[in-house]
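Below is a slice of the complex: some chains, not all, each in place.
Should a chain be cited, it is by its letter among A and B, assigned in written order, with residues numbered from 1 in that chain.
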Amino acid sequence: MTQIDLNCDLGESYGVFKVGNDEEILPLVTSVNVACGYHAGDHNTMAKTVLSAKEHGARIGAHPGFSDLFGFGRRPIQTTPEDIYNFVFYQISALEGFCRLNEQTMQHVKPHGALFNMAVVDPIMSEAIAKAVKDANPDLVLFGLSGSELIKAGQKHGLKVANEVFADRTYQPDGTLTPRTSENALITDHEQAVKQVLQMVTTSTVTAVDGSIIPMKADTVCVHGDGEHALLFVKELRNHLTKQGIEITSIL
Amino acid sequence: MTQIDLNCDLGESYGVFKVGNDEEILPLVTSVNVACGYHAGDHNTMAKTVLSAKEHGARIGAHPGFSDLFGFGRRPIQTTPEDIYNFVFYQISALEGFCRLNEQTMQHVKPHGALFNMAVVDPIMSEAIAKAVKDANPDLVLFGLSGSELIKAGQKHGLKVANEVFADRTYQPDGTLTPRTSENALITDHEQAVKQVLQMVTTSTVTAVDGSIIPMKADTVCVHGDGEHALLFVKELRNHLTKQGIEITSIL
């Protein structure tokens, strides 16, 4: 039976600064990426989020990012591979503690924001991230953009990988995401977004912006929980996937 | 054979901001308290410090503190027991990762600065800290001021504890440290400092400022590595302890 994982970023609140609708999106996803206190999240939020994920039966992953709370980890910061290795390892270790405390086995690691995006095309950064994940725990699944350098680095290190695809972004003929600066970068029509996911899940292809059909492996779909609109879309997506006989389930 | 542990704070550098003489003090101590990125230290410093400690055969402990880099964790911050539990747990977990990576078993946890001092007399804070340590790993040794509330909380939770004493601080008749605001708070004479340690180690007593002899259990002595003077004192102390047939060794 064809399977797909739905993943979502969670636990991004910091102190009194609240972000997201964690309790509302949790029942709708199978994997959650928990912020670890560098770009967002804090020790209290992590404790609470791991507990919530456990209660909802969602699989937990670390969501390490740059130490840039102000920029929410979305701003590219040039740093060394050693620094990246160490801060990814630190963040995984911190979250792993809260997973153990709640008798949950951490499933995966998905880099956040600029770290995720830079790793798509940067084999050196990807190598540093993959090595940190493997050294933390070789059973962890590495989430990365489908077909990216990060996926390759994970495979090279013998890690299980999960190719991530997007419902609401268009693809270029070379398999990369259309940059947000382009007019046709986003898919705002729910129906079209669902259709794209179904194609990726069932045929392992996607139709690029020029109409060409290209290979696109889909192990997990990134969804969002901020706002009624986003929540509604996830519900629609779940319905369509289920109707097509696709099982929505976590990676492990 | 009588034994004593010598412990020292380590890994307190942050980015380009360098603190301490880690490489010079390391060969002289048996246990090191490694900063975990909240009041000092960072992921790179932690990685390097754990490796150095391993190479020198020193036992490693976590040194959690308030998230107050500017105040170096020395300023009392009023917060909740839940917050304390979570940030102590987070910091232990992060350092534990680097210990595992280097095949080192973490020996202990010693709270830093204001967290340490507040816990001396605060049973609620001590309870939160002891519980976090136990939940992280029940085999960890809890370091606290000799006879303090923290020691009691650790014992209550079934943790092995290490009563910490000071060579360079005088004691009140009730067993507390003379406040630094008092004239006679510090022992600046090396000979007298060594004598105080020998008394504590061999007789489990200390002579208070009023001349009375009071019980004072000594499992570990806190020493410092900042400056030639401090390093020289540690060497002297080691010589005297060894001459007296006291074994300088870690707690576990």
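Here is the rule we go by: a contact is a pair of C-beta atoms (placed from the backbone, for glycine too) under 8 Å apart; a residue touches a chain by one contact, two chains touch by 3 or more.
Just so we're clear, the structure is a prediction, and the values are computed from it rather than from any experiment.
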Count all the copies in this homomeric complex, not only the 2 that are shown. 4
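Definition applied: only the chains that are shown with their structure count from here on.
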If you average the CA atoms of chain A and of chain B, how many Å lie between those two points? 40
Considering the complex alone, what residue numbers of chain B touch chain A? 37, 43-44, 46-47, 82-83, 86-87, 89-98, 101, 135-136
